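Below is the structure I would like to discuss, written out as structure tokens.
Complex shown without one protein chain; remaining protein chains in place.
Should a chain be cited, it is by its letter among A, B and C, assigned in written order, with residues numbered from 1 in that chain.
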Amino acid sequence: MAKYLYNQEAVANLKLSDMSVLDRLVDFESARAAHLKKEHAKKDKRMSLAEAVSTFVQDGDVITDAGFSYVRTPHQAFNEVIRQGKKNLQMIGAPNTNQSFFISYGCVAYSHNSYSGAEMRGIDRSYDRMLKAGRVKILSEWSHGGVAQGFKAAQLGTPGVFSKQMLASDIVRYNPYLKVMQHPLRGDHDPVVFVPALYPDVAIIHCHAADKYGNAYIYGPAVNDLAVAAATRKLIITAEEIVPENDIRYNKKGSIIPFFYADAVVELPFGAVPGNMPGYYYWSRQWWEKLMRFGGASDENMKSFLDEWIMGTKDQFEFIDKLGGAKWIAEARRQTKAAEGDNEDIDFSYEEYTLKHDSGLYY
Amino acid sequence: MAKYLYNQEAVANLKLSDMSVLDRLVDFESARAAHLKKEHAKKDKRMSLAEAVSTFVQDGDVITDAGFSYVRTPHQAFNEVIRQGKKNLQMIGAPNTNQSFFISYGCVAYSHNSYSGAEMRGIDRSYDRMLKAGRVKILSEWSHGGVAQGFKAAQLGTPGVFSKQMLASDIVRYNPYLKVMQHPLRGDHDPVVFVPALYPDVAIIHCHAADKYGNAYIYGPAVNDLAVAAATRKLIITAEEIVPENDIRYNKKGSIIPFFYADAVVELPFGAVPGNMPGYYYWSRQWWEKLMRFGGASDENMKSFLDEWIMGTKDQFEFIDKLGGAKWIAEARRQTKAAEGDNEDIDFSYEEYTLKHDSGLYY
Amino acid sequence: MQDLNVPANPLETLAYIIAQQIHDHSIVYIGTGIPMVAGILAKKTHAPNITIVYESGGQDPIQGDMPWSVGCPFTWRKSPTIMEMSYSFAQCYNGYVDIGFLGFAQVDMYGNVNTHIIGKDFHKPKVRLTGSGGNNDLSSLTENMVLVGLQTPDKFPEKVDFITSVGHLTGGNSRQEAGLIGNGPSAVISPWGVYDFEPVSKRMRVKTLTPGVTFDIAQQLTGFELLRPAGEIPETKLITPEALKIVRTEVDPRGVFTTMPTA
Partner (left out) sequence: MQDLNVPANPLETLAYIIAQQIHDHSIVYIGTGIPMVAGILAKKTHAPNITIVYESGGQDPIQGDMPWSVGCPFTWRKSPTIMEMSYSFAQCYNGYVDIGFLGFAQVDMYGNVNTHIIGKDFHKPKVRLTGSGGNNDLSSLTENMVLVGLQTPDKFPEKVDFITSVGHLTGGNSRQEAGLIGNGPSAVISPWGVYDFEPVSKRMRVKTLTPGVTFDIAQQLTGFELLRPAGEIPETKLITPEALKIVRTEVDPRGVFTTMPTA
């Protein structure tokens, strides 16, 4: 039995037999209860990545993608989730580009879909295959803005917001959470889409710096992560470095996550590798190209690629050694700083990975 | 004829005969049209305060209070609005503490009320008298959070949000914009309040620094001003200093208003005097005490007090000379820095203004 | 610095009693005035691990002098973050605030609060008060609320002249049925007594009384029928000399909020 009155056209279109699987994402009472029950005082929440994932990512959870596709995404923590063999997760995010890694290993069973693929590097053919093979079930279709509004609604303490996005598209016909309504103040015909506040179970957010209590600092695009941090029932902060509380108080300005949201704080330098960590390291373009082009070509390719990089590495340091070690770190730092305008301009050309040409270089 | 379907119980309770006066605040189409029509390119928008107020504050406009009561409020620009004799303004804000100045001079005729008064320094007895004398009419009652949600709804590009605030209170019975509805996804009885997006006509926001295009930087509490800047049809930025665009790009982190919102940029050092400008100057506690205690005692007192300070000064420099000139500036800077933790701790005691004791000092 | 030999005044006593409502490890949303004194006193005594939140967005400031206002820099002194107002109230909705403290001009038998008008006619009240500010928001959203103010039959009427903030509405489950969040007010604190709400009817009930105040006196100071708890009514624990010293030397040495008002 589902707890909520879902959009029945969408439920039918999505062929959902058990609607109760939809409930957690919009169950405000249980999210509030979880937030109230947390430790609210400053407590040293530092722990290892393995412990944080084992304690706070539970089978069946709604987990979020974070950052933006390959920017400040907690890839290394995601790898640990996969290595621990979590099951039946639902995944949501805007984008939710990184769900394919999880689906490949049977961790994510349900998708709240907004965007998968690598922009000009291609559509996610692996996701296409797994979807058709029934290895993942779509629970809802969204636009990026719709997901963003759902998380913001939660952060703003509202049961939901009206939107002019997704209206009259097929997205509303494939999203059980959305309802088309009339604007309450208007006499003329004025349809709006009700977007409920969204409460994931668990989020992992990779930050530039955090203190041991969980006050955390993000440099560069925050995307949806400040909203997600406020909404999610459980929050794991992974951070490039652990800093004294006073460093946050005195030096860090801009995007800050307050400590009381956090359940775990993990010191995880290079936690966004092979993605881009603003200020610290550029993404490995060749790695992503190989993922899309070699891995995209067949399930076998994908398995061998991911086995090599995810199962074949025990942590980010081994991952970086495979990318090129210290040389990779120096190049990636120079690249992101140059892209950001904090290094002199450099030549950004590189040997693109194609099926016919693999330089073996990842920078 | 009003354009919208207002809460009729509230309209009756507020004894509003002409409901069309309510329309501007929620008229999204005209706000969007105004935003589209603005200059969207970087253009030097610097002008004098007199010109900015004369051009962009028009009789009948919905104007916002800004900052927080006496923190970063554009008092000196407000004084110019009064000196130019604007009429029939509506005022909204959270708080809207500063509406009494305008009402006293017949500038503001309508109040969207959330909070007036000076906290522990007392209720606004002047507002009480003017309200009962019919010098101002209340168009809507709000909680702070309700106003904040209305502005945020506008900034977020949503026609409105649901709220659990104001529910079942008499505020909803005295606010034509609010409607109590059922949560669309819930089968159990779950009332929510619809809060529409709010679009003021004009806002004046006092900032720490702005470039000539209108990129503006706020230090300390932003309160509702980032949302207001996105929502308002016309925006005047007053700034402690004008900086090169690159100073914003390279040095300023945190609360930034993007340039395309701004219609006018006014260099206005000490624009928040006699209020508090974080980092720059503390408020004059004695000035506010005299306002509340001496001015509050009678209409005559208030008139003489305001005539002295508003009509009797042509700009912020004359105002500061009355407060104590250079000595006031040095003391006020030391006080705010000490309060913020950027000066060694100092003795914050002072000679409180009372009807029986006026030290003549304003620091 | 205040004279330590002068006995505690009612405001100091009030601050102490309020402070006793604050549990360690909690997040506390504080309005202007005496609750500020109480919050800082609690942090300096039995509740060092609380986090204080203010309406202007300040969070967890480094302790300094007494703020003059909830917008004062002391409320965000080196705060890790300052929240925009809408996000600050949302913390209450989302379960990240444990308790809030608010003042009132009137409070009724169900803990509904009025800070709008004295008098029945909205358009011609005896006195127009401040309006809601954040009062309604905190009352509507926060898990536990404590109301603080003066007590006279006019200030404790059977029905407030205007419901600025819903407490237990009309008693029973009416608050919940109206769709509000949190438990509603758990305590009302005046200089004369501490009151709670009877769990089923949600009517105001005496919990403890200030030494020298009897149930009959409390009733005479109240405009509706107060409920009486089972058994003897305990005395309110008054401020200890140690706490008084901390208030006068550390928390509010200039008596910003703890000296009796002048005009």
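The rule we apply is simple: contacts are C-beta pairs under 8 Å (C-beta built on N, C-alpha and C of every residue); 3 or more make two chains touch, one makes a residue touch a chain.
Just so you know, these numbers come straight off a predicted model, no measurement behind them.
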| item | value |
| --- | --- |
| Among A:3, A:24, A:249 or A:285, the residue in touch with the chain that has been omitted | A:285 |
| Candidate in contact with the missing chain, chosen from A:70, A:110, A:217 or A:261 | A:70 |
| Options A:7, A:232, A:316 or A:336, residue touching the unrepresented chain | A:336 |
| Sites on chain A contacted by the missing partner chain, in the whole complex | 13-15, 67-71, 94-95, 113-120, 123-124, 127-128, 131-132, 141-146, 148-149, 151-152, 164-171, 174, 189-192, 220-224, 226-227, 276, 278, 282-283, 285, 293, 336, 339-341, 345, 348-349, 352, 354-356 |
| Touch list for chain B against the chain that is not drawn | 31-36, 39-42, 154-158, 215, 230-231, 245-246, 248-250, 252, 256-261 |
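By definition in this document, only the chains that are shown with their structure count from here on.
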| item | value |
| --- | --- |
| Comparison of B-C and A-C by number of C-beta pairs in contact, larger one | B-C |
| Chain whose average C-alpha position is farthest from chain B's own | A |
| Whole-Å gap between the CA centroids of chain A and chain C | 41 |
| Centroid distance [mean C-alpha coordinates] between chain C and chain B, Å | 27 |
| Residue list for chain A, restricted to those that touch at least two other chains | 156-158 |
| Where chain C touches two or more other chains, by residue | 62, 78, 86, 89, 93, 141, 181 |
